[in-house]
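Omission of a single protein chain aside, the complex is shown with its protein chains in their original locations.
Chain nomenclature is as follows: A and B, assigned in order of appearance, with residue numbering initiated at 1 for each chain independently.
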Amino acid sequence: MADEKRKIRIATCSLAGCFGCHTSMLDIDERLFDLLEMVEFDRTPFTDIKHCGPCDIGIVEGGVSNAENAHVLKEFRENCKVLVAIGSCAITGNVPALRNNIDLWDCFQEVYLYDPGTEGKQIPNDPELPLPFDKVYPIYEVVKVDYFLHGCPPPANAIWKFLTDLIQGRQPETGHELLRYD
Amino acid sequence: MISTITIDGKTVPFTEEQTIMDAALAAGVYIPHLCHNPEFKPHGSCKLCVVEANGRNVTSCTMPASPGMVVVNDTPELNEDRKALVQMLFVEGNHICPACEATGNCQLQAAGYYLHMQSPHFMHFYPPRRVDASHPDIFLDLNRCILCELCVRASRDIDKKSVFGISSRGIDSHLVVNSESGRLGDTSMAVTDKAAHVCPTGAILIKRKGYTVPMGKRLFDQKTLPEFHLEQQKRVEPEDGPDGG
Partner (left out) sequence: MMQSPDLPDIEQRIALLCERHGCEPRRLLQILIDVQEIYTFIPPQALTAIARHLPLPRVSVEGVAGFYSFLSLEPAGQYRILFSDNVTDRMLGNEELMRQFCNKLWLEPGKVSEDELVSADFTSCTGMCDQGPAALINGWPVTRLNRERIDLIADLILAKSPVASWPPTLFEVNDNIRRTDRLLDESFEPGSAIKAAVTRGAEAIFTELKLSRLRGRGGAGYKTAEKWITCRNSPAPARYIVCNADEGEPGTFKDRVLLNRLADTVFEGMTVGARLLSSAKGFLYLRGEYRYLLEKLEEILARRREAGLLGSNILGEPGFDFDIEIHLGAGAYICGEESGMIESLEGRRGKPRNRPPYPAQHGYLDQPTVVNNVETFACAAMIAVHGGKWFGETGTWESSGSKILSISGDCHWPGIYEYPFGVSVQKILEDCGAQEPYAVQVGGPSGILVSWQEFERSISFEDLPTAGAFTIFQRGRDILEAVRNYAHFFAHESCGFCTPCRVGTQLQKKIVDKIANGHGTASDLEELKHLGHLMRTLSHCGLGHAAPNPVLDMLQKFPGAYEQKLTSLSFEPAFDLDAALATARRITGRDDPSAHLP
């Protein structure tokens, strides 16, 4: 990076996740201001930007559960120099992947046909709706991922350390005390 | 005369019948392991404990120590390989740590931490596996079974019940229980059995006990896997030596 002044541009998104990782990101509290000194945000749930543009770092929460997730993920991969999988869902599929051993047809029936609250009792076929994959996949099985930050969600301290390492050009390391799968 | 081997340059004494693992643990030298537990007959299946002895890769929990053996253990290369084995164990099962009662107490997880596993790396198998809640006090979740056969050994050798066994072959290998119905509730398993308390993962859980210790205050929140394993060794030593079988 020739221009010392240029801020690092970051995009984030949540695929099949619960926004818990994003919430944890906000939990770095007042360090957020330090962070904003160093970075600017492209697409994130905190901004209004709809599509990811060229970025230095992309941070993806959540696994890949449907076609839309796959589109967003690919867009991130194409636009971000460095792609980070944050949280257990992005890295293993996690709780959403509990459905991986339930037949998709059974899932649909349960949700749309048997649930007493559903009206009209039919499986929606609106093209606007994202179509689900037969399984929920971790993002590294769909695109190349450069770094992983495990946890459900990763603790704010781990996120802070990870991000500052990355932004300052160090190899991000989460040692024993910060590495968690739960 | 006491015989010795060296492990990573350190001289370690051993007695007849001791394996490399026995000698190492007794001397406070840590060799990573998952299927080994000094209370039981060695098994040799997880392969985390593979070391280089006199230039050859051997399984340290089953390989007898021999005088002058030169053992290489704690190298970046071997630890990388061990990490890959842990990753294999993760992807072949369904390990959803945040939703698992054993989280924080689980040795597979702790092995991942110890070996710096940042992701499972390989493609996930997401195999369909059985859960069995038929027993009043014990919950069996094969999604988390790593086939270490500690429960098999405990039930057969200590409890003398042979409640557990392994069936099928290859990647389909799975734990089975001693009843025609295939349900744990129909076996003679009791919550006081040794076999109920040896699972290194969350595959065998005691009902209604899962959250008595809150997350964040659990075993591996307090200590590392090497610390735990070396203490485990100390607990068995005063009795009948480290062989156990």
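The rule is short, and it goes like this: contacts are C-beta pairs under 8 Å (C-beta built on N, C-alpha and C of every residue); 3 or more make two chains touch, one makes a residue touch a chain.
Quantities reported herein were computed from a predicted structural model and do not represent experimental measurements.
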Response to the item:
Contacting the left-out chain: of B:89, B:154, B:203 or B:225, that is B:89
Discussion item. For the chain left out of this view, which of B:54, B:173 or B:222 touches it?
Written reply: B:173
Worksheet entry | Residues belonging to chain A that touch the chain removed from view | 67-68, 70-71, 104-105, 108, 123-125, 127, 130-135, 137, 141-144
Worksheet entry | For chain B, residues in touch with the removed chain | 42, 44-47, 50, 57, 59, 62-64, 81, 84-85, 88-89, 91-92, 122-123, 125, 147, 156, 162-173, 176-182
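Going forward, only the chains that are shown with their structure count from here on.
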Worksheet item: Hey, how far is the Cα centre of chain A from the one of chain B, in Å?
Response: 33
Discussion item. Applying the document's contact rule, which stretches of chain B touch chain A when the two form their complex?
Written reply: 90, 94-100, 103-104, 109, 112-114, 116, 118-121, 123-124, 126-129, 215, 224
Discussion item. Give the list of chain A residues in touch with chain B in this complex.
Written reply: 85, 88, 91-95, 97-98, 100-101, 135, 137-138, 140-141, 145, 147-150, 152, 174-176, 179-182
